[in-house]
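Following: one structure in C-alpha cells, then a few remarks.
Complex shown without one protein chain; remaining protein chains in place.
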Amino acid sequence: MIRIHVSPQPIDLLGETTKVEGGNVGAVASFCGLVRADDGVDVLELEHYPGATEAALERIARTATQRWSLQAATIVHRVGPMRPGERIVLVITAAPHRRDALDACAYLIDRLKTDAPFWKRETRGLEARWVEARASDTEAASRWRADDAK
Amino acid sequence: MIRIHVSPQPIDLLGETTKVEGGNVGAVASFCGLVRADDGVDVLELEHYPGATEAALERIARTATQRWSLQAATIVHRVGPMRPGERIVLVITAAPHRRDALDACAYLIDRLKTDAPFWKRETRGLEARWVEARASDTEAASRWRADDAK
Amino acid sequence: MTILYFAWVRERIGLAEEAPRLPDGVTSVAELIAWLAARGGGYAEAFAEPERLRAAVDQNFVGLDASVIGAREVAIFPPVTGG
Partner (left out) sequence: MTILYFAWVRERIGLAEEAPRLPDGVTSVAELIAWLAARGGGYAEAFAEPERLRAAVDQNFVGLDASVIGAREVAIFPPVTGG
C-alpha cells in the first residue's frame, strides 16, 4: 500500500501512522524532517513541480516495495510557507520485520532528497535565499544505487 | 534529553513524538514494534525486571547520545498483556541531521532486543508459550559492537 | 511546447511558464536554454551557468543533452533541495 501526499496542510503524524498500523504489521519506521529553529530562519517555503513531484515520489516508494518486504510506504511532503518547528516531510514504512522497515525508511528519505522536484527558499528578516543542493545528499542517495548494482 | 518509560499503559505515539520536536530539531526518526495479528496470537504478555530494565534502557540511550549527535532519545516500552495491533515498543531519536537520527534509531531498537530484560509470552487459544530468543537479534546487536571496536 | 520554470530560474525570468514558438535549430534542452538565454535580461541571468541547471522533458528527469523534439512540456530548474 503506497500513499503519496503533497499538500500545503500541516502534516498529520498520528493520522498517517495509524493508517499503516492495521493488518499484520509488526514494525513501523518513520522519519520526519522539521524546519530547524536554530539558524535564524523565519519562514521556509517549499516549491514543487505539481504532477512530476507526485510521480517521482511514487516511483521512489514503488522501488522500495520491490526491494524490501513492505506492507506500506507513505511519503507526505508539505509545500508552501512554513515556520520553524513545523514538519516538512514524513516518510513511514510498515513491514512484518524491523530490518525491512528501518532500511526502507532510510532509503525513502535519502532518495527523496535528490530525486523529487522540491525547492526550498529560506527567509531571514527581509532577505530570502534559495537553499543550495548539498553534496552529502547526493552521496547518501548514491549509497543505495551502489547497493542496487551489486 | 533521554526519556525512558516502561508502563502497562498504551503507548502515546503523538505525545512522545511532540515531546522531542521542540528546540532546533531538524530530524526525528522513530521505530515502533506492534503485536502482529497474523500468526494466531490472541494475547501477548510482556514481563520485565523492574529497576534493572529501566537502567538497561537508560544505558542504551546514553551510549547512543555519546555515539551520535542527538538532541533526544526516547525509549517507551509497554509491559503486561496486549492485543494484536497494539504498540509494544517505541523508540524515537531527534537530531539536527537525519543520518544521526536514523542510525541512532536503528541502534536503540537493535540493542534493546538483546540488552534489556523483557520476556514475551504468547497466548493462542488456551495455549501459552514463552517466545524464544532469536539468533538474528543477537546478530543485529553485534553489528553495532563490531562498529564500536573499530 | 510549454516551458516551465521553478525556484530561482522562475524568479529571475519572472515567469512560471510560457509556450514560445521555437526555431527549427532547437532540438535539445541545451539548445533550448541557449536560445532562451540569448533573449537577454532575466533569461541571460537565469541561464548564465548551465551546469547549475536541471531539466525534465514530459516530466521525466533528463540530462541537458536530451532531445526536446515532440515534447509537450519541458521544465528547467535548479538542483532539487526537498525533504
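Points to keep in mind about this one:
By letter and in written order, the chains are A, B and C; residue numbering begins at 1 in each of them.
The working rule: contacts are C-beta pairs under 8 Å (C-beta built on N, C-alpha and C of every residue); 3 or more make two chains touch, one makes a residue touch a chain.
As the structure is a computational prediction, the values presented were derived from the model and not from experiment.
Displayed chains that the missing chain touches over the full complex: B (touch as defined at the top). Chain B meets the missing chain through residues 33, 46-49, 51-52, 55-56, 77, 88-89, 109, 112-121, 130-134.
Note that in this section only the chains that are shown with their structure count from here on.
The minimum number of touch steps linking chain B to chain C comes to 2. The most centrally placed chain, judged by C-alpha centroids, is A. Centroid to centroid, with C-alpha atoms defining each point, chain B and chain C lie 49 Å apart. Once the centre of each chain is set as its mean CA position, chain A and chain C turn out to be 26 Å apart. The set of chain B residues touching two or more other chains is empty. Of all residues in chain C, none touches two or more other chains.
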